[in-house]
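Taking it in order: structure first as structure tokens, then the write-up.
Of the protein chains in this complex, one is absent; all others appear in place.
Chain naming follows the written order as A, B and C, and within any one chain the residues start at number 1.
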Amino acid sequence: MTDKTRIAILGASGYTGAELVRLAARHPRMTIAAITADRKAGQEMADVFPHFAGLDLPPLVSMEEVDWSGIDAVFCGLPHATTQRVVKDLPAHLKVVDLSADFRLEDPAKYAEWYGHDHAALDLQKEVVFGLPEVYRDRIRSARVVANTGCYVATALLALLPALREKVIAPDPIVIDAKSGVTGAGRAPKENTLFAEVGEGFAAYGVGRHRHMAELDQEFTKAAGTPVLASFTPHLVPMNRGILATCYVRAAGGADAVRACLAEAYADEPFVHVLPAGKVPSTHHVRGSNYVHIGVVQDRAPDRVIVLSALDNLVKGASGQAIQNMNLMLGYPETMGIDQLPLFP
Amino acid sequence: MTDKTRIAILGASGYTGAELVRLAARHPRMTIAAITADRKAGQEMADVFPHFAGLDLPPLVSMEEVDWSGIDAVFCGLPHATTQRVVKDLPAHLKVVDLSADFRLEDPAKYAEWYGHDHAALDLQKEVVFGLPEVYRDRIRSARVVANTGCYVATALLALLPALREKVIAPDPIVIDAKSGVTGAGRAPKENTLFAEVGEGFAAYGVGRHRHMAELDQEFTKAAGTPVLASFTPHLVPMNRGILATCYVRAAGGADAVRACLAEAYADEPFVHVLPAGKVPSTHHVRGSNYVHIGVVQDRAPDRVIVLSALDNLVKGASGQAIQNMNLMLGYPETMGIDQLPLFP
Amino acid sequence: MTDKTRIAILGASGYTGAELVRLAARHPRMTIAAITADRKAGQEMADVFPHFAGLDLPPLVSMEEVDWSGIDAVFCGLPHATTQRVVKDLPAHLKVVDLSADFRLEDPAKYAEWYGHDHAALDLQKEVVFGLPEVYRDRIRSARVVANTGCYVATALLALLPALREKVIAPDPIVIDAKSGVTGAGRAPKENTLFAEVGEGFAAYGVGRHRHMAELDQEFTKAAGTPVLASFTPHLVPMNRGILATCYVRAAGGADAVRACLAEAYADEPFVHVLPAGKVPSTHHVRGSNYVHIGVVQDRAPDRVIVLSALDNLVKGASGQAIQNMNLMLGYPETMGIDQLPLFP
Partner (left out) sequence: MTDKTRIAILGASGYTGAELVRLAARHPRMTIAAITADRKAGQEMADVFPHFAGLDLPPLVSMEEVDWSGIDAVFCGLPHATTQRVVKDLPAHLKVVDLSADFRLEDPAKYAEWYGHDHAALDLQKEVVFGLPEVYRDRIRSARVVANTGCYVATALLALLPALREKVIAPDPIVIDAKSGVTGAGRAPKENTLFAEVGEGFAAYGVGRHRHMAELDQEFTKAAGTPVLASFTPHLVPMNRGILATCYVRAAGGADAVRACLAEAYADEPFVHVLPAGKVPSTHHVRGSNYVHIGVVQDRAPDRVIVLSALDNLVKGASGQAIQNMNLMLGYPETMGIDQLPLFP
């Protein structure tokens, strides 16, 4: 046991928390030392998530009850705004991967614009690393606090960033039509995520203005070296897991140039597969895994290209990515504990 | 009975055929005189579609067995290519609504280009009217043969045509990201429409090149008065019914101008609802009905607008639209037999 | 308008309320004069249920705002316990169909046993008629207040009552394994009816003891003339609508005798179809309709028979049945406004 990293999972009663438990419980070099949940403190995890029946886990406690001296690393799955206050007060010996949106925006002005209030931990924000391993791997290795990339944003960034950076695609126009399973909306009961409101139907939400855009803008703009203001529309699919982004871009070299650029950029990536010409990705084929599938298709006009990207929002879009980041921070093999194959069907 | 139109439904063993039976059986001025099915001839409809148990219907017969003298009007739901040969040989006293793609393209060259062979009924093609009542209502009234608009195409055309025609939106770029339920793929068993291949996942298909594009091009180009070559990507949603099109367009006047244009164009339409600002459509809310819901949203750049359109692919996208067309051709009230409210949830 | 019954729908913001609006809005002899909702008073119905966009409906009001002098008949879709207090104070000129469980139990002692408190309207209870038209049609015609049968109970009673009454099946053992779509749980947000908790899975609930059993006992016992205490287990299916009951019974005459008994009992029923030997019912084939499909199958032992029954819980199990009862109470044709064919798929 002494060679294992003792982890705490804050906010473990939601879907990403449960997914962290699922992955960490079988991780060869992690041991789950504490799991917290606000309203469900005192309960057993197997009562909150019966799929953990028979697993030896500590009980859910409130955050105040955690003895931080027995913890080496923290996964923080708390709600927006709460998070920044909690993370800034965590003991400095802890490595932290934060799954919320609180530390993703580098520019305090952008944060204030999109969230309507000043950030409460600006000093800490300066040292936080944006947690997309395929882009910031080296900085993540030496970070103390990493801000996990959001699920929609990860899907779109992985689809386009290398091609934007290499100027293989134009920075404008970019249309990202994204579709997500329902777990992205969390476990708190709301009318619009009831089975009967979601099943047998399809709709967009947050059309025109959605907080994810701020992250997209930040990373696209950095990669392109010029301001990028993509169109982005999220939709809700009657399924539990998965995100597919269909991205419409302009590329003078056409689809082959874009595919070649992505294939080269991801040649050594353990989790990103650029599909061969003629293939398009499906969320079916990444379910339950940390893998990303990307396909590139030539549209009818020679300079129009469609890039499609699929991942599991709870794994590569959240908890799997968080483990991947923590593996990097802890010096473990990057794929450790997250190389499960997709569950199909 | 003598005041009822005696109809035949050709190809009644598929989903659109069944939907025609569902609607026609309760239509006050239609009586189902013949229903045909190739391989299922000789069977009772209630054996092929048990939801018709207890309904008094003629048995399924082969097309050769139909006595056309007892028929006034025909709904033709036969496969592509077969259709053009069948329809051209139907007796001239019959009104025909064809649900296939065979007679939708006016230009024989375009037909040959997209379908890879010459059209077999070019003379008939010349008199066929494109069956979108909201655009061609007057011509449909006096037509003998009407080519029903395809389900994807109807969704996109209704979203954009008036604004294109009035030059409220630009003819380029137009991106149409479309999502359909599985019934659009028909009832013939195929691996890729099995429950386990579709459920709990989401993917695009026919990316880059899809025959629906030819119809889109034709009608968009006519409306805009200039060649239009939209991007169009269909996706498969794990649901039975419904299409949602998310359309990304440029409009100097922004969303308000687009919404006003559509609202005016559809002010007297019985089946098209342009939603107020702040609302977006969902396929949930048109299921089982002939209604179309359209929403218009301002994107982040002032000249970028997102138009969303939802309908039931089997009703307004196929069989309901066919009844609507036939009502016009027969001089009946346009909404007769197809004014059922949506079934939600 | 003067020849139409002016109806009020109390508690219209739930699924059964919406379904009553859907059916009543197209009923030739009903006009919707008032619709009430507690927390959503003041809203338009099309905001609460966007599938009613474009329909001319009165706004949602609180019950106190209803002018009862302008109302002829009431559908009451209020929660348990509230209902009994509301219905007893309604003006006496109103015909009432109550969709709650409040007035279904004839025996005050049984009510107190199952619900844990005394009934608040025992005088009214005495005159209420149990609203299963196939059993109590004549009494319903002259009733002022009818207690609609619950959805599970209707499914099971229609499957077995005639055979119990005719002693074609034994009163013990009877096992009723029932499966329902999610709308049966209502529209109030709860964790256990979220899409992600219901989709891609299957479970039982309320096992061993469920309030529906009291109604089952009452009606089975009356029919059999001897106490009947069936086993009954409800399950939740990842679908919106539909109930299937699989009933395991003993019948000396085997399946043929049971089927013959049911077929005779329901020979003239407009909504009940007893399927021929070799066919079993599916909820797919009654969706959105007031129809019930019943199948009877011989088990391996000669005296063991399996009776399967399917209906749409929101239509024949609730709102369609309510309209059917009200049609009887108003002297209208029993099928008026509820003869829509099932929506498949």
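Keep in mind that, in the parts below, contacts are C-beta pairs under 8 Å (C-beta built on N, C-alpha and C of every residue); 3 or more make two chains touch, one makes a residue touch a chain.
As the structure is a prediction and not an experimental result, all values here were calculated from the model.
Only one of A:L55, A:L94 or A:A263 touches the chain withheld from this view, namely A:L55. Per the touch definition above, the residue from A:Q125, A:Q218, A:S282 or A:Q298 contacting the chain not shown is A:S282. The chain not displayed touches chain C at residues 173, 175, 177, 179, 181, 196-197, 199-205, 207-209, 213, 229, 231, 233, 235, 237-242, 244, 246, 248, 255, 280-285, 287, 295, 297-301, 304, 306, 308, 310, 345. Across the interface with the omitted chain, chain B contributes residues 15, 181-183, 187, 189-191, 193-200, 238-240.
Residues of chain A in touch with the missing chain: 15, 18, 22, 25-26, 49-55, 183, 199-200, 240-241, 273, 275, 279, 281-282, 284-289, 291, 293, 339-345.
Methods note: only the chains that are shown with their structure count from here on.
The rotation relating chain A to chain C, fitted on Cα atoms, amounts to 180°, rounded to the nearest 5. Centroid to centroid, with C-alpha atoms defining each point, chain B and chain C lie 36 Å apart. If each chain is reduced to the centroid of its CA atoms, chain A and chain B end up 39 Å from each other.
Shown for chain B are the residues in touch with two or more other chains, namely 199-200, 240-241, 282, 284-285, 287, 345.
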